[in-house]
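Moving on to chain A:
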Amino acid sequence: MTQAVLDIENLSVTFRRGGVPVRAVRDVSLRMAPGEVVGLVGESGSGKSVAMMSAMRLLDEKRAEIAAKRLDVDGRPVGGLGRRGLEALRGPVVSYIFQDPATALNPLLTVGWQIGEGLRRHRGLSREAARREAVALLAKVGVPAPERRVRQFPHQLSGGMRQRVMIAMALSLAPKLLIADEPTTALDVTVQAEIVRLVQGIQAAEGMAMVWVTHDLALLARLARRIVVMYAGRIVEDAPADRLYAAPAHPYTAGLLASTSRLDVAFADQKPIPGSPPDPALDPVSCAFAPRCFRASERCRAERPELLAHGGRRRVACFHPLAEAEP
Partner candidate 1 sequence: MTSMRGAWTRRLFLFTSLTVAAALGAPAAGHAQGAPPVVIASSEDVISLDPHLLDSNNPTGSVIWSIFDSLVRRAPDGSPVPRLATSWERVDDVTWRFKLRDDVTFTNGEPFNAEAVKVNFARMDTAPFNTLQQLHDQTGLKEVRVVDDYTIDLVTEAPTVNMLYWLAEAFIAAPKYITDTPPDEAAVKPVGSGPYKLGSWSRGDRLTLVANESYWGEQPSAKEVVFRAIPEMSSRINELKAGTVDVVVGITPDVAGEVTSDVSDVVMNEGLRKMHMGISLNGEQPALKDPKVRQALNHAVDVPLMIEQLLGGSTSQLTSIVNPPNNNPALKPFAYDPEKAKALLAEAGFADGFPLTIQYSTRFAGGKEVSEVVASFLEPLGITSTIEAVELGQFRKELSAASLKGIYFQGWAALINPSVELVILTCGHVDNSSGYCNPDYDKLVKEASQTLDDEKRKALEFQAQEIVWNDAPWLYLWRLPNVFGISKRVAYDFRADNYLEPYLITVK
Partner candidate 2 sequence: MSRYLAKRLFMAVLVLFGVSFATFIVGHLTGDPVALMAPENAPQEAKDELRRHLGLDQPLLTQYARFVGRALTGDLGHSFVQGTSVAGLVAERLPATLQLAFAGFVLSLLIAIPLGIIVALKRNTVWDFVVTALAMVGQSAPGFWIGLMLIAVFAVELRLLPVSGYGGFAYLVLPAITLALQSAARLTRLVRASMLEVLGADYVRTARSKGLRERAVLVVHTLRNAMIPVVTMAGLEFAELVSGAFITETIFAWPGVGRLAVTAVYQRDFPLVQGVVLFAAFAFVLINLLVDLLYVAIDPRVKLA
């Protein structure tokens, strides 16, 4: 088996706030092969961003406690890396596209500077060379007049433009793994589609592995081959995209699909999932989804289902899966 680009085993992230621990990510295990594209889905607060950020150790570790049996990126145990090691990892090996380009870009620096910074740090480029490279990258992500744009500041660009800058920044060092954290939620619908196409095209061309974090299942349909669903800090289902769409195994996934705006489903038929996600400060021994689940049994309320193989390439954490296991 080839070396995994991302290998997480039993990752837990706990925030401490005024003495009450909040477990944002619980016991998450995920392994990604090079070049693989994974869609990570869940409601906000489900721990998907936190899990991805901990893979890069971007969380404020004064407040976040990270525990994992294994947390490897490209074969390097991230948990044991010192400051130097982390700096070497971030950028060339794994990079991150943040959700809101309006706040994720430094307002006081030109976009050229911000794109070129990583190149200068990791490739030792001169200021001038970095600028030229930034122009090329901007051109690659479809920014018109890149020569002029590199000298501009974030506030002089439109939202879509800024997100392209973020993407150019993330791509600048040709990472092996790209984490795109809801890169389109802050954008207009028309721009969203362009950005999705852009990232998709680049991924296809460069062949890096990619995690696309979103709460929008529909969006992932044409992006990801594999979809991982998280709920209340845990992975509840992990399945190939075609099979998940065709026959969701976990009731929550089914609920998500039903509530998703799909062009082929009439508005009236879209059903929101009743209830709301549990308080992350609580640590139930039961299935966290049980209170909202129409299939929940006594067992669900007394015991927590493990994430287990459910047929060949599928994992589900449910005592009463909807879809039968396939070979």
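A quick word on the picks: all candidates are chains of the complex that A comes from, given by their letters.
The rule we apply is simple: contacts are C-beta pairs under 8 Å (C-beta built on N, C-alpha and C of every residue); 3 or more make two chains touch, one makes a residue touch a chain; residues count from 1.
Every value quoted in this text rests on a predicted model; they were computed, and no experiment measured them.
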Q: Going by the contact definition at the top, pick out the neighbour of chain A in this complex from 1 or 2.
A: 2
Q. Across the complex, what residues on chain A touch candidate 2?
A. 56, 58, 60, 62, 83, 86-92, 95-96, 98, 100, 103-109, 114, 117-118, 121-122, 153, 155, 166, 169
